[in-house]
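Some chains omitted; the rest stay in position.
The chains carry the letters A and B, assigned in the order they are written, with residues numbered from 1 in each.
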Amino acid sequence: MSLPESEIPAAKQLLEAALLSSPEPVSIAQLRHLFEPGLSSDVVRRLLDELQQEWQPRAVELVQVASGWRFQTRPAFQEQIARLNPEKPPRYSRAVLETLAIIAYRQPVTRGDIEEIRGVAVAASVLRTLESRGWVEVLGHREVPGRPALYGTTSTLLDDINLRSLQELPPLTLLTDDVTHSETA
Amino acid sequence: MELLEVPLAEPIAMVRGEPFVGLPQDLYIPPEALEVFLESFEGPLDLLLYLIRKNSLDILDIPMAELTRQYMAYVDAMHRGRLELAAEYLVMAAVLIEIKSRMLLPRPVVAPADEDLDPRAELMRRLLEYERIKQAAATLDELPRAGREFVVVQTWVDENPGGRLPQVTAHDLQEAWVQVLSRARINQHHRISREQLSVRVHMTRILRRLRGQKFVVFHELFENDATVPVAVVNFIAILELVKESLIKVSQSEACAPLYLSLAETITELPS
């Protein structure tokens, strides 16, 4: 669907807020869901181009990466910003942590298994991050169509989190008794 | 028949599809209804506050006889419903009866204004304090909360120049896993237990052992000093791997040794 001229600024605001607050890149297909009724990919694409232009003079830029669009700090400013909290180590995104947890507790698993458990697609970059850190490795392949790779955790992970074996992973206490998840966000 | 009425706008419970609005004192009370009713209270103080509100009693001048009578009616109903009654409810019953009996005693003539002499003072103080907290809890829950009413912005920063890598603790993993599970529960039921984890640990170990090798003889996967439970878990892991088509088990003839190989390798058995 196209968009009346008058609604363009509000639509861009919403796109901007959604992208700024998303920890992972967001695809155009996902961004279309922000709107009710949905916008066509072309319209979303045009709005993104305009947003990108508007952010041009700033220290943060809107870029398109493999799995979608995201805001990121321009490289020129990174060093200055890194001065902010030298003592605070960086954190992995929730996608990375949850993927690691699934591999640790459910190994060996395929990417499909992880996606099924998390209920969302797992970006290739997430697995790459864990592999390049040496925490996760391919153990083999499942003999089903597509021969998906089977992931497991390495002893490097255990070393890094100070465990002697996977059995020492914290058991699942039922923290969830006191927390329920509401039906509507 | 006296009804322990619950004049709420909504029924307190649905029993077999029927709205349930009060507890008939002399009739059989469906334990389910009583249980749902009880579960809606956070304890004896909460129940007392409810009775005070329901009867529009003055919390600063509580008619102890009436409040105690009503409270005891609920406690009796719980008894008759053979529900396991939290000890706190019985303790409170004793407190109420004690206050009631002290109020029957003649009051000393001197200094009646002193609040400490009112046997109800402590109960009143506790009820007011609990009510304040109950209200505050509801108010806190309504405040806009990060992740619910708003989202904290964080844009991507490429490779940090300091080259420091994020740290992860075992606790982080547990947290992430609990998150995953609590979300998964909405869709399907994942049964994961300690035992299953150990089976899966063995599965990983076996896959790693088989990697890069054409095959491994079955018994080599069992360490000589393995305890029986470990051997059993290991065996279950092998079966699980076969079931998930991750490994192949082959044998050249009956009673010959079993050979295990990754499902992806082409097995050529030694003749």
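Basically, contacts are C-beta pairs under 8 Å (C-beta built on N, C-alpha and C of every residue); 3 or more make two chains touch, one makes a residue touch a chain.
Keep in mind that this is a model prediction, so the values were computed, not measured.
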item	value
Counts per chain label over the entire file, given a single displayed copy of each	A x2, B x1
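The criterion applied here is as follows: only the chains that are shown with their structure count from here on.
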item	value
Inter-chain centre distance, chain A versus chain B - centres from mean C-alpha coordinates, in Å	29
For the chain A and chain B complex, residues of the former touching the latter	20-21, 23, 60, 70-73, 75, 78-79, 81-82, 86, 89-92, 94, 97-98, 100-102, 104-108, 117-119, 133, 139-144, 147, 150, 152-153, 160-163, 165-172, 175-176, 179, 181, 185
Residues of chain B touching chain A in the complex	148, 151-158, 160-162, 164-187, 190, 192, 194, 197-198, 200-201, 203-204, 207-208, 210-211, 244-246, 262-264
